[in-house]
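The other protein chains are all here in position, but one chain of the complex has been omitted.
Note that the chains take the letters A, B and C in the order they are written out, and that residue 1 is the start of every chain.
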């Protein structure tokens, strides 16, 4: 059995890369054999904004637990009840753990699976949600593998686009879900709160969906600059301009069709309050600047309990919302985690066919080693405009070289001579 | 020009039936001729729970204004630009005033029309929303009549079912919209907060939609008894049983698929607090007892400003919501006024074909004269389990007699001998 | 190992009840162990109109194969990889065999599963679709059991409503899918072609969906009388009245909102041609009498090859359709098998809560023994207005007695005293 190493949470603002057990096909909650699982050699595993909630001690997490839920890997071991995957397959892992057999999974709500967490209807890797180990590691176990995993059709082709495809495990479907929930469609005007990785992926998602005007706001100037350089509109929330005025200056109207919350409960105020946490700020902003009949998508995380919140209400997840003002505008709102499986296949195809070549520009992925993860957590926490992608086995560079060496792998749309003259 | 009388708001808890001007085809906001309007002789006009918000001084309303927005009538005068209605047509008036020419109307959001109120995107009769006169009167003016009005296909047939059809102007589409927004469909379990007329119509709406388990809650024993006798499940909120326990005792599960708020901001607490106003109670109840992935429909009214609220926050329409707890359950929520026109034609057909013969049982309509309106406002305010329908011209009784006399008007499904053997 | 008996196809118009092998957890197509399967003791198994296509030699089927795909049963043996079902569970079996792990299953298209038939994307029991044995037998094997099976929440309660619940395996979801595909909703006018069991269940489905006017047509007088007595409108297609005239006589309009084909390729002509097969008749009827903007649902079966068809075109499944006439009316059409799992849970709840108590009246179920099946195939083929439900172990009568004896099993809605006064 090979060795294994992983990013481990050791308390607020403290993560370490440690040697850990090699994953087994065993259910952590009851010790039973997991015949429906596979073991992956991890090819890419990203650091996510929600890892940062844990890092900052805002999510209750026992010390010593492995982190990470954005995983792509190669199948190296297969349980008995896995019928349609085989060793060598390169797969994307949705961050939601789902059984594929309960009512919610059958209804495409894999984010609220009823069988993978004895405490609530929701499972995920590297959270305190069902005991599933985090995947910022060299090897990783995935249960219900036939159901959960998305296999890439061609391994070499996939490795050439791996920096985009690695985003399929979470932030691309998450931000896409936020946009879809908000009703984004061709021609929409969209306000995205937050220029972190999810917000930036939301800008790309909105673009894929055909949105007309895409506005991203934040208090972080570096992140805003990145977004602006990638061709999207921005609003700097440290400025004193009232939000509707700022929207009007861009759009010509004071309200947008769709609002996406890509921040969650650790959000800040505006203007002179932009250095203070104001947990209701984004929700109330959306209620203000989404037009009557528009939609709101809230993939940004809100928590039942936030031990470090300032008020008693916020500690209990209670939010003081402008619901009375909003009601007359016929608001509609969809919140919660993304059901990744509802979107990842189609987003994979969009990437493989070159329809999201703008994705990595705005997301600003940076590939790092597993050992670099500790420093990257720190930098990310300080507001770095990067999306860190851990390459624990050095797969990217190797592949890149080999891809450069052989030009036999053709891009989509250039495969065949049948009737295409495009060569 | 004939005389006209109407119910007029004279201050909190004070309404009077007064002689008022006969309606004209004139826009109150600018004095211009309204060629697209018609004048109706009112056949039925109901007292609504939202009239009660005004009655209790909870909605800002100038003294001397006519009340009423649930109107059915006969066309007696037709503007020059009305092309598809004629004198004598019997029509149902959606309570939303809508132009049929703006973006929102074209997108079937007639409840947020952009052209009928200079202050906000929303118009209604008998509210402070665009200056359109209330219709608890003998005669009433409807603008954009071709667009707004729903003509009954057969006048005699309609008069026979007028006590049900009069509910098409507001509470039936409103409650139906609440159910549809909450995702009610065949087999759903539904929790309806509030056993007032809208809540009771919501029970009937859920039934029409095929819902399996329909639970209605309230603190008013008379209203609950009415609902229970009509065959629906009930929960008495004055009891100390926690809501999930009460739901489980009925359903066998602690959560429902769909939740409908048929109360709004004047709601009360539970158990020992059931005599106190707690504006967030219903919203937080729904967030608690709607299952993960379920839906919430909020036709119950929330207001931007409530002068009589107890707290500063409530006065400004701010609600302290359990959003943090709810988020992990992937909540979805649709609030606001119903776009009546999206539903009234199909609900009319359901009524005319006898598919909602259970409607009036649970809504408990009581027909009164215009002069009785004053007393009915008082009784309704005190919690009467009645839905008062004003018959300002005595059209019902006359019709009833004539209908009894002649049996030539056949029910649907008994019209023709072509191939039906049902005779 | 107990004995087993089953209905076996022995050639056109010839079925026999034979002793057959007891089912094993083995994949017929490759001989591999099916650890994800269960063995059921069959509690109810119905004869379906599509069995009749086989019976009449219109579907290619090898002699000696077991028939039947409408199965309800009790789990008596559980494969090692079945995690959420246990012995004793009473379950409904969707007629579609589905893996729960392919793209189509994940997208709720279990009727076109990609992994259960090596020849085409579609598997079913008792057809020539993947080699899955028919279930008109005493015992039956179901693969991918955790995914496929719908467990009834309470066994005794279920046995009391088993004559309705047995329809969940096929004809109720099939007819409901036809209605949903046709856009049936509250207030719709619906034309259902065919008064066989699926057509009659479609009438009940349309009613559950809130349809206003529900019209069923056929050439069989007994079936029409049954439908009419159950309270639906009928059209006798042996009459010479043109279809739009017949619709107008009932509805007052010459076209309906929604059309459902509950017949398929073995349909007959109208009037003087009503004794002749005219495979395109129903499709062209729907194109004629569904209004502009309306919808068509086609659960009625059309086959790629019909060896007994009269014309070369019909033999090859080619249909001469009035598409040119229809195009200007913006037709929309959904055809194919029902994805039973998309509907069976909610329909179960509607039945258990007493919302479809009208179902068995119109479907006219008749419970028979396994040995009676041979005669029932014959009678059904001759046009009997019955839906035959085989009770291979005499479970119904036993249960019925026991249910009569003990009154401890309460109906839904009468369970608890918490706050319900309904006792």
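In this text, a contact is a pair of C-beta atoms (placed from the backbone, for glycine too) under 8 Å apart; a residue touches a chain by one contact, two chains touch by 3 or more.
It should be emphasised that the depicted structure is a prediction, and the values quoted were computed from it without experimental measurement.
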| item | value |
| --- | --- |
| From C:115, C:326, C:344 or C:376, residue that would touch the chain that is not displayed | C:326 |
| Residue, one of C:24, C:77 or C:107, that touches the chain absent here | C:107 |
| Among B:155, B:345 or B:378, residue touching the chain not depicted | B:345 |
| Touching residue (missing chain; options A:225, A:316 or A:379) | A:225 |
| Positions on chain A contacted by the hidden chain, ascending | 153, 176, 185-189, 207-213, 224-225, 228, 233-236, 239, 241, 245-246, 249-250, 252, 345-350, 352-353, 355, 412-413, 415-422 |
| For chain C, residues in touch with the removed chain | 104, 107, 109, 111-112, 120-122, 181, 265, 283, 292-293, 298, 301-306, 313, 316-337 |
| Touching residues on chain B - with respect to the absent chain | 35-36, 80-81, 83-84, 99-103, 106-108, 115, 146-147, 341, 345 |
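Methods note: only the chains that are shown with their structure count from here on.
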| item | value |
| --- | --- |
| Chain A-chain C separation of Cα centroids, rounded to whole Å | 42 |
| Chain B and chain C, separation of their C-alpha mean positions in angstrom | 39 |
| Multi-partner residues of chain B (at least 2 other chains) | none |
